[in-house]
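Note that this complex is displayed minus one protein chain, with the remaining chains in position.
Now for chain A:
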Amino acid sequence: MSQYVLRRFLIAIPSLLGISVVLFVVLALAPGDPFSELATNPNVPPEVQAALRAKFGLDDPIYLRYLHWLNAMLHGDWGFSFVSRMDVDQLILQRLPATLYVIGSAQILALLIAIPVGVYAATKPYSLFDQVANTLAFVGFSLPTFFTGILFILVFSITLDWLPFVYTTNIKGTGILWVLEMIRQAIMPVAVLGLFQAASMTRFVRSAMLDVIRLDYVTTARAKGLGQAKVIVKHVMRNAMIPVVTLIALQMPAVFGGAIVTEQIFRIPGIGSLLISSILSNDTPVVMAVTFVFACLVVLFNLIADVLYGWLDPRISLR
């Protein structure tokens, strides 16, 4: 087992290197200039822009810049933001709590809805409950989050005036008041993201359950005289969850990566909004760091998913 994990880690190194090369080259070749805002400011002479480019090493050839970046990254230096003139890791750490809170809550909400609904629908396929759940799921994943987000704002903020639509990290009040306000402002973004995720996940859980529920060993379990609840939870669900775990594991990096559109609509200062504003202002070190961390997380969670398989189904051996 530990050997397997070690081997997987070693395999991950070249793939991460490959990813970083691709990311770096694409970003370096992309159009735009981090100091473009200076160009339209008549106060700033072009020499300043040239000096800044030289200072941040933007005029060096790409391979040299990549080696610099790699070397710094190995020493734990994530780079220096052109736009904010501060260290990138600091910038990312500042944004992480909001993203973890909002996106994490949304994922939990999605799981809390998808698993019970999916399982129950699968035990009674084509019943009224199943039909309704299916219809709602289709509606849910057909509506993009930017649409539901704006709809929620129109209904709950503007018409009803119940919830704020600007997320703030600066909440007044302490103790229980702070907690309540924190929950209040997260309701809309969490609902928008959570319901969207829940919709597709419900469909997934349902079909995974249906695949297993018809197998012979389930009939055997029933024939033994086990109760319905026990059969579903201990025998069916455990096996049906394997593909679901993969899906969830692959979505975990998104929890750290943030949700670009939703964060923008609700002004949540998360990683997603950092990424989009950095892309728009051509702040390549930040874009590079965020996307690379994202790549690392995908690799890591894939590994975690593989390890989890072994636990869920002892027949899968890891060598």
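Methods note: contacts are C-beta pairs under 8 Å (C-beta built on N, C-alpha and C of every residue); 3 or more make two chains touch, one makes a residue touch a chain; residues count from 1.
In this text, contacts and distances are computed from a predicted model.
Asker: Just to verify: the chain that's not displayed, which of "Peptide ABC transporter substrate-binding protein", "Phosphoribosylformylglycinamidine synthase subunit PurQ", "Phenol hydroxylase" or "Metal-dependent hydrolase" does UniProt list as its protein name?
Answerer: "Peptide ABC transporter substrate-binding protein"
Asker: Which residues does chain A use to touch the chain missing from this display?
Answerer: Spelled out for chain A, the touching residues are 31-33, 35-52, 55, 80-81, 83-86, 91, 94-95, 153, 157-158, 161, 164-166, 168-170, 172, 264-265, 267, 269, 273-274, 277, 280-282.
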